[in-house]
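Here is chain A:
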Amino acid sequence: MLKIDNISKTFSIGTVNEKLALSDINLDVNTGDFITIIGSNGAGKSTLFNLISGDFKLDNGSIILDGVDITKRCDYQRSKYIGRLFQDPLRGTAPHMTIKENLALAYMRADKNKKIFSCISKKDEEFFKEELKKLDLNLEDRMDTKVGLLSGGQRQALTLLMATIVPPKVLLLDEHTAALDPIMAEKIMDLTERIVKENRITCLMITHNLKMALATGNRTLIMNKGRIIKELDETTKKNMNLNELLSVFKESLNDDRLILEE
Partner candidate 1 sequence: MSYIIETALELACVYSFVTLALFLSFRILDIADLTTDGCFVLGMCVSIVCTLNNHPLLGILLGMASGGLAGLVTALLQTKLGVPSILAGIITNTALYTINLMVMGFSSNISILRNKTIFNGNKLILLILIVIVVMILLRYFLSTRLGLSIRATGDNIDMVAASSINPKACILIGLVMSNMLTGLGGALAGQLQKSADINAGNGIVTIGLATLIIGETLINGKKSITRNIIACLIGNIIYRLVYAFILQTHIIPIECLKLMTALIITLAIALPYLKDRKKALC
Partner candidate 2 sequence: MKKIISLFFVAMLLVTLLGCSKKADDGYKVAVVKQLDHESLDEIAKAICDEFDVISQRDGVSIDYGSVYSGQNDQSVLQQIGSGVRSDGVDVIVPIATLAAQTMTLVSDGDIPVVFAAISDPETAGLTDIDYVTGTSDALNTKQIMEMMFKVNPDIKKVGLLYSMSEANSKKSIDGAKAYLKDKGVEIIEATGNTDDEIKQAATSLIASKVDAVFTPTDNVVMASELTIAQDFMDAKIPHYTGADSFVKSGAFVTCGVNYTELGKLTADLAYSIMTGGEVTDYEVVPGGVITVNTDVCESLGISPDIFLDFGEIVEVTTIKD
C-alpha cells in the first residue's frame, strides 16, 4: 500500500542549527497493516509523518502510495488518500463552524471538485447523523453546535470521524490520545480500532504508551535518531510482555549508542 523508499530529511542545511531528522528510512506498509511506532523524543517519528503527509519536502528518496509516486504532490492533494490526527485535539476542526459544517467539509474529500455551489442537503445531514451516532457521544443531537464549544475529547472524536468519513488509504495517528483523559483516551482508541477494522484502513500510529504499542496493531517500529532501529512483527508482539518490550526498547537505544561510539 505504502512504500517509503530511502527517504531522508535534514533541517536548516548549512546553518548552525542543521539537524539530521531522518536518515535513509525504508518501509513497506501492506494493506491492512496497523503499525505502531515508538521512539525517544526527537527520533524523527513526527517528521516521518510530516513527510508522508506532504507537510515537508524530502531531501531524497520517494514515497509511493498504492503504486502511485506521490513524492511531488502537495499536502492538500495527498490528504485525499492520507488522513491524519494530531496530539492537539483542537487541530483538526474549525472552531467557529458547526459539527455539521465541519463534517460537510471533510466529506468533500469524496465530492472533490464537484458541486462546489451546492449546500448541505437533508440526505447529507441524515448521513452525518448516522455516523455521529457511532461515536456514542451524543454529538448527533448537537449538529448545529459550534465545534469550539466541545471538549477536547469530543473534538478529537469528531476529527477521527472527519478523517475517516471518506475512508482514506492510509491513516496517520500522531499520539492522538496523548492529550486526553484516561477514559476518553480509551474510548477514542476503541473507536479508532473499530473504524480502522470496519473500513480496512491501513494505519500508522505514533505513541509513547508502550502498553498501547504492544496491544495494538500487527507491527511495531522502534525509531531513534532518525532511523528505524528495530521492527517487531506480529508473532514477536504476541509473545512479548510489557517488561520485555521496555528492555528491548532500552536496548535498541543503547545499541545505537554503541554503534556510534565505535
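The candidates were selected such that all candidates are chains of the complex that A comes from, given by their letters.
Everything below uses one rule, namely that a residue touches a chain if its C-beta (ideal position, glycine included) is under 8 Å from a C-beta of that chain, and two chains touch if they have at least 3 such contacts; residues count from 1.
Just so we're clear, the structure is a prediction, and the values are computed from it rather than from any experiment.
Asker: Judged by that same contact rule, which candidate in 1 or 2 sits against chain A in the complex?
Answerer: 1
Asker: Quick check: in the complex, which residue numbers of chain A touch candidate 1?
Answerer: Residues 75-77, 79-80, 83-84, 91-97, 101-102, 104-106, 108-109, 111-112, 115-120, 162-163 of chain A touch candidate 1 in their complex.
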